[in-house]
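Excluded from the complex is one protein chain; the other protein chains are retained at their positions.
Going in written order, the chains are labelled A, B and C, and every chain counts its residues from 1.
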Amino acid sequence: MIRVEGLVHRYGDTVAVDALDLTIDDGECVVLAGANGSGKTTLVRHFNGLLEPDAGSVSVNGRAVAENLVAARTAVAMVFQHPEDQLVAATVGADVAFGPENLGLSRDDIDRRVSESLAAVNLDGRADERVDTLSGGEVERLAIAGALAMEPDHLVLDEPFTGLDEPARQSVLARLQELRTSGTSLVVVTHDLRDVTELADRVVVLSDGRVALDTTPENASDRLADLGIRPPPSC
Amino acid sequence: MIRVEGLVHRYGDTVAVDALDLTIDDGECVVLAGANGSGKTTLVRHFNGLLEPDAGSVSVNGRAVAENLVAARTAVAMVFQHPEDQLVAATVGADVAFGPENLGLSRDDIDRRVSESLAAVNLDGRADERVDTLSGGEVERLAIAGALAMEPDHLVLDEPFTGLDEPARQSVLARLQELRTSGTSLVVVTHDLRDVTELADRVVVLSDGRVALDTTPENASDRLADLGIRPPPSC
Amino acid sequence: MATEHESVELVGDELVGNIARAALFAALMGAGAYVSFPNPISPIPVTLQVLVVFLAGIFLGPIWGGVSISLYLVAGGLGAPVFAGGSAGFGALVGPTAGYLWSYPLAAALVGFLVHGTELGDYRVGTVRLVGAMVAGTAVIYALGVIGFAFVQNVGLGAAFWTAAAAFIPAEAFKIAAAVGIVRSDAIAAN
C-alpha cells in the first residue's frame, strides 16, 4: 500500500503538489490523469523517494519512504516519462539486469528475470542489441522491462504510451493486465484516458497539485474536459 | 508540390524506404501514418534534403531537391519530434528569427516574419520570454513558428502531438487548421489517427517502407488495424 | 519565390553536425561544473569539469574537443553560468581559477591527440594509452592551474601547489577511472 498524507512539494515559488492525500491499495490499478503541469510526475516521484517532501509524508507498505529508501525502491518500480532518460547501460540485456544486480541476486535469478521481462515487452532475443539503435517505441518497452525486472509490488508508469504504435501499445497493455491479475498494483500516469480505460479500477485526476476527482472510470467522463483531459470515446 | 519517385533509402542492411512513389499537391493536408519503424521519418527527411536518396529522386515545386537545397528548405519547413531540441536560442523571438536571418533578409522583413509567425501560433507578445519557461505545448508551437517564419509552401510535422495534453493538442490543431485554410500544405506524421482525422484530406499509410494505403480518412478505417495503426473512433 | 535566396551560402552538413556537438559538449561541460563539492582543504571545489575535458578529447578528438571547450570559455565569459558552482562572467577568466579554465581547451586537445592522433578515429584504444592521455591532460591542467592561482592570488608556487593541485589528486583518479569505465563499457556507439 502506498499512502500519501498532506504532501506538499514546491519548486521555488511554484507549488507543484499541494497538501495532497491519496492511498493506493495493494493490487489496485489507478489511472492518474491531469493536464500538463498538474503535478502528476512530481507526485509519483515521491513514491520511491526520488523527491523529498516539503511537508507531509509518504509511506510504502507501512514504512516511511524517507527512512527506508531501499525498501521503497524495491517495492515501487518506476518507468519515467522520458524513457530515454532511464537507460543506464549500453545494451538491452545489461540495462534490464542493472536493477536485479543491485538487489544482490544470484546470476541465475538475474538471467531469469531479464529474459522474462524482455519477453513481456516483446523484446525477447534482443538482449545483445545496443540501446542507441532502438526506435522510440522500443526504448519505451525496454524501460518497462527494466522496471518489471525489479518484480515490484507497485509499478508506476509515467505516460507509458506516448510514441508507441498500436501493436506495441496492445502488447504493453496486455502485459499490464497480466500483472494486475497477478496482484501487482499499477499506477498509470496519463493525460489521455483513451489509452487506459480498459485497465483502470479507479481514476484520480489532479488539478493544480490537488486531487480534483477520484472515482471509477465510468463516472469520470463528465468532468474530464474541464480538467484538461481527453475523455475516452463514449460509445 | 512535392514529388517522390522510386525513392530508396537504406541504413546499412535495413531498407527503410523501398522504391516509394508519392505526390503531395499544393494546399493538401496529408496524414502519413504507419507502425514504428515503417519509414515515415526517413521519408519526410528527404523532402528538404536532410537525407540523400540511395536511388530515385525527390523534387519540390518542380526542382530537384538535391540541386536546390536552399529552395527546398525554404519551400518545405520541418518540425521534428522532441521540439525542445530544435530551438536554437534562449528567447522566443531570437529563436524564430534564426531562419529568416539565415536567408539574409532585411531586419524589417525579419521582424515582420517573427511577429506574424508568433501570432500564427498564439504566442504574440511573448518574444522576450525565455524558452525554458515554456510548457510542452508552447514549445511545440514555438517550433512551428520557427518553421513558419521560413514562409514555406509545405509544412511537415513529425509526431507533433506526443506528450501534449488536450488543451495543448487542441491549440496546436487549431493553428494547423488555420494554416491549411490559408493554403499551406501540411504533412502530419503519426501512428495514431485519432489525433488528426479532423484535419486530413488524405491518409497515406506506410508499411515496411512502401505505401500500403493511400485514401481518404473515411475509407481508411477497415485496413488500419492490420497496418499497426490505431483507427479513429468509428462513431 | 525561391530564387530570391540564391545568395545563401549554407554551412556544410558535416560542419553543422560538428558545431552542434561542440556546442552541446560545451553545455555538458557547464553541467559538469555545476556538480561541485567543496574540498575540505582548498577553496577550489571538486567538479566534474575535468571529466568532461577528458570526454571531449576522447569523443570529439583533438580539434573539435578543443573547439568545444574553447566555446565553453567564450560562453562563460559572456555570462552563461557554466563555471564552478554555476558562476558566470569574465571575472572567472582572470580570477583565481583562471589557470585551470585556460588549460581546459589545451588539455582536451592533448587528450584527443594522444588518443586519436590528428584525425578522429575509434576512441576504443588500449587502457594504457587512454590512461596515459588523461594523466598528461591532468598534468597540463594542474600546471596551468597552479601557475594561475599563484599569479592571480599573489602567493608562492609551493603554497599554490598544495591548495590548487595536491588537494585534488584523489578526485582526479576517480574521474580517470570513470572515463575508462565509459570507454570500456562501450556505452557510446563509435561515431
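The criterion applied here is as follows: a contact is a pair of C-beta atoms (placed from the backbone, for glycine too) under 8 Å apart; a residue touches a chain by one contact, two chains touch by 3 or more.
The working rule: contacts and distances are computed from a predicted model.
Colleague: Just by its UniProt name, which of "Energy-coupling factor transporter transmembrane protein EcfT", "Pyruvate synthase subunit PorD", "Succinate dehydrogenase" or "Lysine biosynthesis protein LysW" is the chain not shown in this complex?
Modeller: "Energy-coupling factor transporter transmembrane protein EcfT"
Colleague: Out of all the chains shown, which come into contact with the hidden one?
Modeller: Those shown chains that the absent chain touches are A, B, C.
Colleague: Among the options B:Met1, B:Val15, B:Val88 or B:Leu199, which residue touches the chain absent from this view?
Modeller: B:Val88
Colleague: Even though one chain is hidden, which residues of subunit C still touch it in the full complex?
Modeller: On the subunit C side, contact with the omitted chain comes from 5, 7-11, 13, 16-17, 19-28, 30-32, 34-35, 42-44, 48, 51, 55, 59, 71-72, 74-75, 78-82, 84-92, 94-96, 152-156, 159, 162-163, 174-175, 177-182, 185, 187-188.
Colleague: Just the residue numbers, please: which parts of subunit B touch the chain that's not shown?
Modeller: Against the missing chain, subunit B presents residues 45, 48, 50, 70, 73-74, 77-78, 80, 82, 84-91, 94, 98-107, 110, 128, 131-132, 146-147, 150.
Colleague: Could you please point out the subunit A residues that touch the chain left off the display?
Modeller: 45, 48, 50, 70, 73-74, 77-78, 80, 82, 84-90, 98-99, 102-104, 131-132, 146, 150
What we mean here is this: only the chains that are shown with their structure count from here on.
Colleague: Between subunit A and subunit B, what's the gap in Å when you average each chain's C-alpha atoms?
Modeller: 31
Colleague: Averaging only over C-alpha atoms, locate the centres of subunit B and subunit C and give their separation in whole Å.
Modeller: 38
Colleague: What part of subunit C is in contact with subunit B in the complex they form?
Modeller: 1-3, 5-8, 10
Colleague: Across the complex, what residues on subunit B touch subunit A?
Modeller: Per the touch definition, subunit B meets subunit A at residues 35-37, 81, 135-137, 159, 162-169, 191-192, 194, 225, 228-230, 233, 235.
Colleague: Please give the residue numbers of subunit C that touch subunit A in the complex, ascending.
Modeller: Per the stated touch rule, the residues are 185-189.
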